[in-house]
Structures are given as C-alpha cells and as structure tokens.
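Working notes, structure below.
A single protein chain has been removed from this complex, and every other one stays in its place.
The letters A and B name the chains in turn, as written, and every chain counts its residues from 1.
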Amino acid sequence: MIEGARQHLPSVRRSPLRHVLAICVLCGVALLGACSPSTSDRNELTFWTIGREGEAVLKLLPDFERTHPDIHLKVQQLPLTAAHQKLLTAFAGGSSPDMSQLGNTWLPEMAALDALEPMQPRVDRSAVVKQDDYFASIWATNMIGGTLYGVPWYVDTRLLFYRKDLLKNAGFAQPPHDWAEWRRMLAALSDPHRKVYGILLPTNEYEQLMSLALQQPDMLLREHGRYGNFESAGFKRALAFYVDTFKLHQAPAITNVEAGNPWTEFGNGVYAFYLSGPWNIGEFRKRLPASQQNNWDTAPLPGPNGPDGSGIGAAGGSSLVIFRGSRHKQAAWELIEYLSRPDVQRRFYELLGDMPPRRSSWAQGVLHDDPQARAFREQLEHVRPSPRVPEWERIASEMQLVAAQTIAGNFTVDQATAELDRRVDRILEKRRWVLDHARPATGAAR
Amino acid sequence: MNPRIAKALVNGLLLGGAAVALFPLLWMLSVSFMRPGETGSLPPPLLPAHATFDNYRELFLRAGMGQYLLNSLLVSSAITLLSLACNLMAGYAFAKLRFAGRRVLFQILIGGLVIPAQVAMLPLFLLLKYLGLIDSYAGVIVPAMATVFGIYLVRQYARSIPDELLEAARIDGAGEWRIFVQIVLPLLKPIMVTLAIFTFLAAWNDFMWPLIVLTGQEHYTLPIGLASLAREHAQDSELMMAGSVVTVLPVLLLFLALQRYYLQGLLLGSVKG
Partner (left out) sequence: MNSRRTAWLFLAPAMLVLGVFFLLPVIAALVLSLTDYDLYALADIHNLRFVALGNYWALLQRPLFWSALGHTFYFVAIGVPLSMATSLGAALLLNSPLARCRSFFRTVLFAPVVTTVVAVAVIWRYLFNTKYGIANVVLEHFGFHPMDWLGDPHWAMPTIILFAVWKNFGYNMIIFLAGLQAIPVDLYEAARIDGASAWRQFRHITLPMLRPTLMMVSILTVSGYFQLFAEPYVMTEGGPLQSTTSVLYLMYDEGFKWWNLGTASAVAFLLFAVMFAATAVLLKLARRGHGHGADEEPA
C-alpha cells in the first residue's frame, strides 16, 4: 500500500484540501462570532420543560416577560424518554438549569443528590402559593424527609376512559365500581376473533400496574424503603388482575409503540376502556370525529374490593423545582409564582389539558363545568404517592419488565413477585448501606 | 453460460443492489417534500402529491435545526483541523524522526486500538466535569483531537518520504519545524485530504459521545437533535425525513466530491488494522 501511496504523490496539484480548509476556517470563525454573545447573559433564566409542556408554556410566558422585563427566559424542551437521563447527566456534569419541570417520581432522586433548593421559606412568604389550596397527596409528593423541594405544577392520575355506548349495548348502565364488575365488563366487551379488546394496557408503561398496586393496603416497599414488598398479598392481587387481563385476551400484549394511534382505535371500538391520564381528554376531543364525541366519558378507577375502595389512584404529575446551583433563584421563584396563579393554571389547562394541582383553579372556568374532568377532580382527593426513594424510577421499570415477562408466560405471579423482590432488594442495597451509615452532614442520607 | 445472459445477470444484479442501496435515501428525499400526514394513508405514496417546503421551514424556524446544523459544522470542522494538526505531527515523528522508544511507543498505540472507546467514556465524563467542559463544544472536540488511527495512517504514508530529502534540507541548515512545514506537509497533502474527510465524516456522524456530553439543546449536533426530535415527533414522518435529509445531505455531497481520496484512505487504513 505504501507503493500505492507513493504513486499518488505527484497527482495532487489541484488539491481540494485548500478548499476544505478554507471552508472549515470560515465556518468556524463565523460560528464563534455568532455564538459568543449568548453564552453568559447575567439575567438569563434557563427553564427546562419535559415533553409536551414545553410548547404550551411558551404561550404563557409572554405575559410574564412583559411584567418582568429584567428576566430573560430561555426555555428548553427535553423529550420525555430522554429527560431523566438528561437531568442526571446535567447535574453530574455541573450544567443544570436554573429551574425545571420535574416529574414527582423523579423528585426523590434529585433531592438525594442534594441538587434542589428547599422551598418552604419561599412558600411561607408567598402571597400566591398557598399550601392549603393544593391537593394534599400531591403536595406530599414534594416533601422528601420533611423538606419541601418543589411546588406542584400540574397533576396526573390515571383513570378510566370508557365508551358509554359500548357499555350500554353490553347491558351496563354505569362504569365499574369494583374489580369484579370491571372483569365482567371486560369479558363482555372483548372478542379476540374480531380483534376487539376490553382495554388497552401498553406493556411498556408501568403507570397502569402501579395504579392498581397503589390501591392495595400494602406498601410497595417496606422498612422505610429498605426492601421490596412485592410478595405482599396486595401486590400479588394487583399483578394477578393485571396479568389475567392479558391471559383472558381482554387486552392485547402490545407496547405503546405498536399501539400507534390509540385514539382512533378507541373511537373505532377496538378498545372499550383505556386506562390513561388527563391529557387524553384533549386528545380525544381533538382526534375523534364529532359523531363520536358523545360516546365516551371518564370514570374513577374501580376499587379492588368494592365501592369504598374505588377512586384511589396514583399521585402523578410534575412539579417546578429550583436547582441549588442556580444564580437566579429569586427570578426562578417569581416564575414559579406566576405559573402557580389559578388564572394561569386555568389557561394552561385550556392549552394542553394539564390539570391544576390547586382546588381554587378548579373552582371556576371551563374546568369547573367540564363533565369529563369531574372524575379526575374526584380521584385527585384520594390519590396516593409512589414510594419516595431515589431508586423508584428504576424499581418501577423493573416491575414493568417482570410484569411483561409474566404476561408472556415466563413467570407465574408467585415467581414474578419473588423475582421482583430479589431484584429490588439488590437495587436498594446501597440505600440500606447509606441509611445505616448515615453521617449527619450527608444530603443523601435522607 | 451464455455470455449475453451472464452480462444481463451481472448488470441486473448490480442494478438491483443499487436500487436497494438508494431506495431508502430517495424515499427520504421524496417524503421530506410531502405534506404532514401524507404518508399515513394506504397504500403509502411514493411521491408527494404537491411538493412543499413546509417541513424544512418548520425544522429551521421552530425545531432549531439551523442551530444544530451550525453546531455540527463547527464541531466537525474544529475536530478535523485540530486532529489533522496533531496526527500529522505525531505520524511524521513516528515515521521519520529517530528517538529512543519509538518502536515500543508505537506498538503501545497500536495495542490501544483493541480497547473500545466506550471503556473510557465514563471516567472521561467525570474528567471533563472537573475541567468544566460538560455541555460545551470543547467537551466533544478536545477528546477527539488525536486518534491512533490518524497517526497510523499518516505514519504509513510518511514512511515513503525519502530520507535523503530531509537530510539534504538539514545540511542546508533548515530547522526541523521548517522542514516539516515546507517539505513534509506538501508531500503529505493526499493523506491530509483523506484524513480530513475521514475525520470530518466520523465527527459529523458521531452519536454516543455527543449524546452524553451535550446536555443543552443549544449545543446539540444534528444527529443528537434528530434523535431527540424522533422521540418527540415520531408520528410526524414527513418532518423527520426532512430532518434526515438535512443531516445526511452534507456528508453525502462531501463524499461525492472527494470520494477518490476517501476510498484510498479506506484501503490504506485497513490493510493492517
């Protein structure tokens, strides 16, 4: 090959290299010039949003910027599936934003890292953010070890979207009140031969199973989050109900990627129930034709043992947090107060369907009169938070992986829960060690 | 076999292969001009009913693709220039300058080729964190400023430079730096072009490391921006295809313009991996 190279030595009179170099240099210089002013603006407030909220919040911000001309907002949208990793990487790399939207299941993790600014002093002084006005369980998801780290921004609890007409045709006048009734409806509404199913439960989303599990009296973790408690009778009942739904062909074993467009299929009667969150009110109104709009409604989750247990669901949603390293904490707080105003929250709902965490935001406007939001309002008074340990996101995804394998027939329910406890205990090993060796000064020892 | 049939077979197969190789790229181009939602009908259309630039407008005005494009240009150009400088100097030294431990050092370098880059990634992240380079262009550029492959390529090529040429210059009293700039570099031009294209393409297409280091959207390169867009706008295939065109087209054109050098370098670099 050296010989080959030597043959080519003289042949490069009209070398294109010079052009390449010239272009490179020009680009480089132009870019450096163009980029340098934006790097460190003194009053610049960076605000990270996750998923769909980013675009909607942009429409709320002009009013804020008008009243706060000294604050320059920089909003960045993280894709939902990459957000968790991005937030951690940014913290680890010391490039966190000033403030962010943060899913409340991720809050314990960031708190354990001591990445977040405690909020209580600011809340105490605030004329806008009033703790009593918030749904108690939602507020509680922001308290980690007695310290408040975030202000709830919107709430999310999973409940039932259902086809009124299909239920009526099958002889059911009301949505289900307990699991037994629910099972009867699912059986009546499923017909695998016609590719019609009672319900859509995407096998790669853990929220559905978690909602069923949180309805149980047993905690998901025991001894202050030191060990898994998945072999409890309660979780086994929830997992068995979940898995049976697939085994009885009342739900297809598909992921949300394969489910593609669930709205149209719900409209076409492929699914009679859809266990999902508040944003789908807006999606169904937007995506279903007018002729189908009277056919669907929402209902609180049925309880495992009867009407008294119904309406309990998972306390989800997102909070607004300020990072400890921020140099614009006051500006960030002002933005949080603005976004917490009931009138702004109502506009936010109108834009996106994200439900406000404050009772007063629900007291008037479209939200108050919305029949399909009522089930959410009802369930929000009874929601329960998921375990507040930093490892929860990982535990939940393990839970879902094991559940999906159980659906595929690789485990029985007893095997699955044993396997899950084994995996979870291993994940929590470090937490146990840290708790046992807690040094008074560590942030992680909470 | 009948020579005419054989000829038809060979060329037919080539044509078929070319169609398979090109089809996804042509489809991408075609879909990028379709109106939103047009691919969602059955059977999927191959050509846009009414060609439109809306997807590109959307990309550049709303999705920040212009910024990603500039970032990619900046990062790839900087990597190309800097690594060219480092690799040329080192490759030349290994080929033509005498020093103790030359052989051993070079063999250690070649040995380093068997270690996958991913092994170094995690500590490298922590290292860059302490240097304050996370989420900056430098975080992507600096670790790529020298490559074993580049040094190897230059060394192989530079060995063909006659020693007498350098000795003559030294006798004339030229300094080592002057010899390098005025005699060696002009002789190394072909390998410089080759290496420049290789490096530029690799930097442009690189995914895993920028994905890790660049946390801020304003620093995303095209592949990272595109992957992020793909997770957010998965159902908007027309928009995604326009994004793919913007990402792929620059490197494709660069390759078409300079393919002779690229293919040469490919052979030179892989004879002894």
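One rule holds in what follows: a residue touches a chain if its C-beta (ideal position, glycine included) is under 8 Å from a C-beta of that chain, and two chains touch if they have at least 3 such contacts.
Remember, predicted model here, so these are calculated numbers, not experimental data.
Set against the missing chain, the residues B:Gln67, B:Ser136 or B:Ser237 yield one that touches it, B:Ser237. Considering the full assembly, B:Phe106 is the residue among B:Phe106, B:Tyr137 or B:Tyr157 that touches the omitted chain. Where chain A meets the missing chain, the touching residues are 81, 84-85, 88-89, 91-92, 109, 112-114, 204, 254-255, 257-258, 260, 390, 394, 401, 404-405, 408, 426, 430-431, 433-434, 439, 442-444.
Remark: the residues of chain B touching the chain excluded from display are 1, 3, 6-7, 10-11, 13-14, 17-18, 20-22, 24-25, 27-28, 31, 39-44, 85-87, 89-90, 92-94, 97-100, 102-103, 105-107, 109-110, 112, 114-124, 126-127, 142-143, 145-146, 148, 151, 176, 180, 201, 204-205, 207-208, 212, 222-224, 226-227, 230, 237, 240-241, 243-244, 247-248, 251-252, 255-256, 259, 262-263, 266-267, 270-273.
We adopt the following convention: only the chains that are shown with their structure count from here on.
Listing the residues of chain A that touch chain B in their complex gives 1-2, 4-6, 8-9, 11-12, 15-17, 20-21, 23-25, 27-28, 31-32, 34-35, 38, 51, 76-82, 86, 89-90, 92-95, 261.
Chain contact summary for the complex, chain B toward chain A: residues 70, 73-74, 77-78, 80-81, 125-126, 128-129, 132, 134-135, 156-157, 159-160, 187, 189-193, 196-197, 200, 212-213, 215-218, 228-229, 231-232, 235, 257-258, 261, 264, 267-268, 271.
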